[in-house]
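Can you keep this structure in mind? I'll have questions shortly.
All protein chains but one are shown at their positions in the complex.
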Amino acid sequence: MIHGPNIEIVRQNDVNVVNLLNEEILDEAIIAEITDSLFAFVVENPAANILLNFSKVKHLSSSALGMLIRLNKHISETKGNLKLCSIAPSLLEIFVITRLNNVFEIYEQQTEALTSF
Amino acid sequence: MATNFFAEIQIPSDYQQAKKVEDDILHAAMHFDYPDQDIFAIRLCLEEALTNAIRHGNGMDDNKKVDIRYYVDSKRVEIDIIDQGNGFKLEDVPDPREMDNIDQPNGRGILLMKSYLNVIEYNKKGNGIHMVKYKDKAVE
Partner (left out) sequence: MSNLTIKIEAQGNITIMKLIGSADMTETQEFDASIDKVLALGCEHIIVDMKSLFFACSMALGSLVKLRKKCYQDKVKLGLLDIQPSLHKVLRTTQLDNLFSIYDTIEDAVKGQEQEETSNE
């Protein structure tokens, strides 16, 4: 298990579950830290299955979503998979407006997401 | 990290291809952390302008193209869309809020764009639109 101030990565069989620990992902510095940790993880673990769990997140800025798009591109290039789960209904709105709900596979529950890889 | 995004693209009169450009512009705005209501406004105006260009301007004709140019930075999103139709005159478009028109299924796109954009201008011929949305700035 990897544990940082903003993320925690727990290995569940062949899936790396990334728990986002902040209630608010708005601050540029926090987004940059999360981005760095995730990109570093992907570089060390190419072709990894990654599940981002949003259950703790209540507020998300659009640049955080920009970070997700870049991360997704990077992960697909390394032949890995990125999926998302447990996104609060209030956060889902911006995913729908920006059509990111079609870019990402999004699951309501972690359990169903885990079996989808 | 990029300090701005700029692109010039030509697409056929096809909604799916229009959507791709729309997504690129939205993702650029997200990169600069535009608030959710700005993202909503930009998508709405893009949908309206692109639908007008493809449907009314080019009449869904696959041989006719739509030219799109956009610039996005941390302060503003600027978009030009030009179709290959004959153009139209703004004063020929009836106000959809009038009692006589409120029942009509069409004609709300221009009103929405006017209400959600900081700047909206048409070229002389009426086949090109220039749109500006400033970040986090209300429309008067």
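We just call them A and B in the order they show up, numbering each chain from 1.
Criterion: a residue touches a chain if its C-beta (ideal position, glycine included) is under 8 Å from a C-beta of that chain, and two chains touch if they have at least 3 such contacts.
It should be emphasised that the depicted structure is a prediction, and the values quoted were computed from it without experimental measurement.
Taking the full assembly into account, the omitted chain touches A, B.
Within the whole complex, the absent chain has one touching residue among B:G57, B:P96 or B:G128, and that is B:P96. The residue touching the chain not shown here, chosen from B:L44, B:V93 or B:V132, is B:L44. Which of A:E24, A:E77, A:E93 or A:E112 touches the hidden chain is settled by the complete complex: it is A:E93. Of the listed residues B:N4, B:S74 or B:Q104, the one in contact with the hidden chain in the full complex is B:Q104. By the touch definition given at the top, subunit B reaches the unshown chain through residues 15-16, 18-19, 36-37, 40, 43-44, 47-48, 50-51, 96-97, 102-109, 111-112, 115-116. Even with one chain removed from view, subunit A keeps its contact list with that chain: residues 92-93, 96-97, 99, 101-102.
Keep in mind that, in the parts below, only the chains that are shown with their structure count from here on.
Per-chain Cα centroids separate subunit A from subunit B by 31 Å. Contacts from subunit B toward subunit A in the complex involve residues 19, 23, 26-27, 29-36, 39-40, 43. Taken in their complex, subunit A has these residues touching subunit B: 28, 61-63, 65-66, 69, 93-94, 97-99.
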